[in-house]
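I'd like to ask you about the structure that follows.
Omission of a single protein chain aside, the complex is shown with its protein chains in their original locations.
Let's turn to subunit A:
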Amino acid sequence: MTDISQMPDAAPTAKPKSGSLFEKDARTKRRNAAESRFKMYGIAAIGIGLLMLVVLVTNIVTAGTGAFQQTYLELNVELKADKLDKKGNGNIEDIKKVSTFGYAPLIASALENEVVQLGIQTDLKPKEMGKILSKAAQAELRNYVIANPDEIGKAVSFRFLTNSRVDGYMKGRVTRESIANDKSVSVEQLDFVDQLRDAGVLYKAFNLDFIFGSDASDQRPEAAGIGVSMLGSLFMMFVVLALALPIGVAASIYLEEFAPQNRLTDIIEVNISNLAAVPSIVFGILGLAVFINYMHLPTSAPLVGGLVLTLMTLPTIIISTRASLKAVPPSIRDAALGVGASKMQAVFHHVLPLAAPGILTGTIIGLAQALGETAPLLLIGMVGFIASNPPDGIVAGFLSPNSAMPAQIYEWSKRADPAFYERAWGGIIILLIFLVTMNTIAVLLRRRFERRW
């Protein structure tokens, strides 16, 4: 105070102006303008973010919904005994000797009959007509006959997949102009498809096989489904949950509640934070080196994928668990210790239950992250493997080669046929539904169990 009073009188130049409160001075105006400018920036930023989200979601939905619909052709197929069971003794081994190729004439003649019955006029030869069907149709027919040998000699109604060009035509992806250079479908065939559609035997329907079915080869995009890789992801998530949750929680409790504060624990702490920022492909190469090259675990197996993703998820779980342990007020620990609880009793009876919602939220978010992870799977061979058969039992589920949802999406997006592209988007919709569901569960858990003290 004394210093100020000794200063020369000229020194304080800025004096508060004494004006009316109803008039804003220049300085206040500038400050208010700056504030409203800042608010505008914020609103603009949020607007841009929302716009991007809307564009993304519309894009995904418009491109992907096609995958949930598929074009089918209903056919009445006569399972001729002279072709399928030449010896006529019903021996299943003999029936199996007829290859998928041998079923083609049955379908062709069934289609021919259908055309005659419906009174459709076309110049196409029966063989050309048959080409509008998927190559999967013959396999489907053969599987049915082998499963039901008693049906031989009868006429059975089937709903066959049409090939991807016909399906694309029905969805508007393929037009008469766009097939000018396409050898797999002709304009006459598309006319034929129109006639069948008008007759009501060729139609679009919900494609359950896309959600539950298995992947198919390059030639048959119409038969490809994401179901098997969904199982692969599920088994990986089992591994991640079973390993990352107990290890992560145990490590966090030790570090947070028991470990002494010294240089070593500081280093561990910093490195856990660093691990959370390590690119996932690095974990992939670690998994390749350790789990596959050194420990000789099977390649492409969900077990190995799960182990790699566990490494990746651990830091996330440890960080969120430690944060929620830290958030429990120390007064609760004091209270427990004060009545003579041991440190472990204090932690397990009081601190952990209070931290549980936070731990669960962190775990679910970590799992959701792992579910969408593609890069590490690339290195352990879960990408590129065609998941054509669902795993046979639980052990096989963990050990037999499989793919995972994001890997399957990546795989489809690489393939040439635009029908696969549509499926990639469809797969993204399914993956996003899973992620949104998991995150919603996390939010609900937090809301439901959040305690106030």
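In this section, contacts are C-beta pairs under 8 Å (C-beta built on N, C-alpha and C of every residue); 3 or more make two chains touch, one makes a residue touch a chain; residues count from 1.
Keep in mind that, in the parts below, contacts and distances are computed from a predicted model.
Asker: Missing chain's UniProt protein name, "Phosphate import ATP-binding protein PstB", "Electron transfer flavoprotein subunit alpha/FixB family protein", "Membrane-bound aldehyde dehydrogenase [pyrroloquinoline-quinone]" or "3-isopropylmalate dehydratase large subunit"?
Answerer: The correct option from "Phosphate import ATP-binding protein PstB", "Electron transfer flavoprotein subunit alpha/FixB family protein", "Membrane-bound aldehyde dehydrogenase [pyrroloquinoline-quinone]" or "3-isopropylmalate dehydratase large subunit" is "Phosphate import ATP-binding protein PstB", the UniProt name of the unshown chain.
Asker: If I consider the whole complex, including the chain that's not displayed, which of A:L288, A:L354 or A:M405 touches that chain?
Answerer: Touching the chain that is not displayed is residue A:L354.
Asker: Looking at A:L51, A:V187, A:A335 or A:V395, which makes contact with the chain not pictured?
Answerer: Residue touching the chain left out of view: A:A335.
Asker: Identify the residue among A:G172, A:G200, A:P260 or A:G393 that touches the chain left out of the display.
Answerer: Answer from the full complex: A:P260 touches the omitted chain.
Asker: Which subunit A residues would touch the chain omitted from the figure, given the whole complex?
Answerer: Listed in rising order, the touching residues are 260-261, 329, 331-342, 345, 349-350, 354, 451-453.
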